[in-house]
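Of the protein chains in this complex, all but one are displayed in their positions.
For chain A:
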Amino acid sequence: MTHPSDTGPAPVLALEDISKSFGAVRALRDVSLRLFPGEVHALAGENGAGKSTLIKTLAGVHRPDAGRVLLDGEPVVFHGPGDARDAGIAVIYQEPTLFPDLSIAENIFMGRQPRRAFGRIDHRATRAATEALMRRLGVDLDPDRPARGLSIADQQIVEIAKALSFEARVLVMDEPTAALTGSEVARLFGVVRTLRDQGAAVLFISHRLEEIFQICRRVTTLRDGGLISSEPLDGMTEDDLVRRMVGRDLDELYPKQDVTAGEVALSVKRLTREGVFTDISFEVRRGEIVGLAGLVGAGRTEVARAVFGIDRWDAGGVEVDGRALTNGAPSTAMAAGLALVPEDRRAQGLVMGMSIERNIGLTGLRTTVRAGLMDRGAERSRSLDWAVRLQVKYSRIADAVSTLSGGNQQKVVLAKWLATGPGVLIVDEPTRGIDVGTKAEVHRLLSQLAADGVAVLMISSDLPEILGMADRVLVMHEGRLTAEIPRAEATEETVMAAATGRAAA
């Protein structure tokens, strides 16, 4: 057992001058990285900088074009993810990689189930081990439940449990916190600290800089596939880190313009979906950004889905500009000028195999169809326009969305909905997985939209984002609206109190 203070000079895992290209895209250029036992190491960089590619290289998913991977000082070649796993490297990938048809327990132990005589799986031991992991993470998920239908946050938790389930010497986490709220992050960090103290090396990626400062000791920064620096975080400020990532100083992260609210654009009245949320009433006015806060599982996403008509509601109603929407009909919601940027980009936001251009163009089908035929020229120019405004990093706009980095996929989802020119915009976790530079850009864009008279409802698990951007904050707790706090009174304390149900009336 090694204590963090007496880490020897020998790295457990080292990457030396790794290069990796995808066709014409040079995702990594001569990048080196050394991970020491008993240390949490941050990997920072903008969207598309090459962080996930680096991780996939040391996980055996990608073979580097050049360079070496050293394990305990010995060069190794991983022929597949199985090899890396057997070498004690646990990886949480950026996108959840679960088997929807199998139980949570099976998902966690797939390929490594406890065995009984004759190699048979010990189902009971598997379940017990899963329960123990869930207790350790402090969550209440039934091990026998299939993974299908889990929320993004719960999927992330299963991924974390999977990585913890074997005694890894190296734990690699690619944006594990992107979908989590404060208390879940705190619990994850508790577990990470324990592992670190037991001598594991941890590599951590996050676009939330405060998290990096909270848990990491050293940071490696990438920009455009190249290594910028690898240094201790001690004495560094967030601005220093941002400068290394972006290559320049950053403008205001929350450029909120003051707008006088106009008439009511979205009005939700006593909306109830049995067992999911109850008696939700609120209004959003033109020019306003209303934040919807709450813990994971409080029912925020579910409310948004019901308002947009993806799920049906059981009681209550929704009005846009005074006209009632039909229950369970997204097409009427869209016709009324409502747009919803969903939380789960892979499942609901994008057609992964289709080009960037076509994905952005999808929602505009109606406007770019002329005489029954698609006007491809109009689609292309509109898509290009939005791709540029959101700084999507791609090599050709005709490339499949699946080749983009996680954060850039998120930008495409945003572009797709903003391109519809909505009157009411609901954004669910708009900056999940988006780097600081672009985050500021997205905020500026939302603020600009509001100033142009769009009513914005913003769901976010990023509390500073809610506080920085919202004119009013709605807070949900266990399926109910527990507070409505004006901008002036909204603080971390008031919002968290309402979100955890501690706000006594």
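Miscellaneous remarks
We take it that contacts are C-beta pairs under 8 Å (C-beta built on N, C-alpha and C of every residue); 3 or more make two chains touch, one makes a residue touch a chain; residues count from 1.
The rule we apply is simple: contacts and distances are computed from a predicted model.
Think of the chain that is not pictured: of "Autoinducer 2 import system permease protein LsrC", "Mycofactocin radical SAM maturase", "NADPH-Fe(3+) oxidoreductase subunit beta" or "Cytochrome C oxidase subunit I", UniProt labels it "Autoinducer 2 import system permease protein LsrC". Checked against the full complex, the candidates A:R63, A:R148 or A:R396 give a single residue touching the omitted chain, namely A:R148.
Shown as candidates are A:G111, A:G235 or A:G322; the residue that touches the absent chain is A:G111. Contact with the undisplayed chain is limited, among A:G23, A:G235, A:G275 or A:G322, to A:G275. Even with one chain removed from view, chain A keeps its contact list with that chain: residues 59, 61, 80-83, 85-86, 91, 93, 97-103, 106, 110-111, 113, 115, 119-121, 123, 138-142, 144-146, 148-151, 154, 181, 183-184, 187, 274-277, 294-299, 302, 477-486, 489, 494, 498-505.
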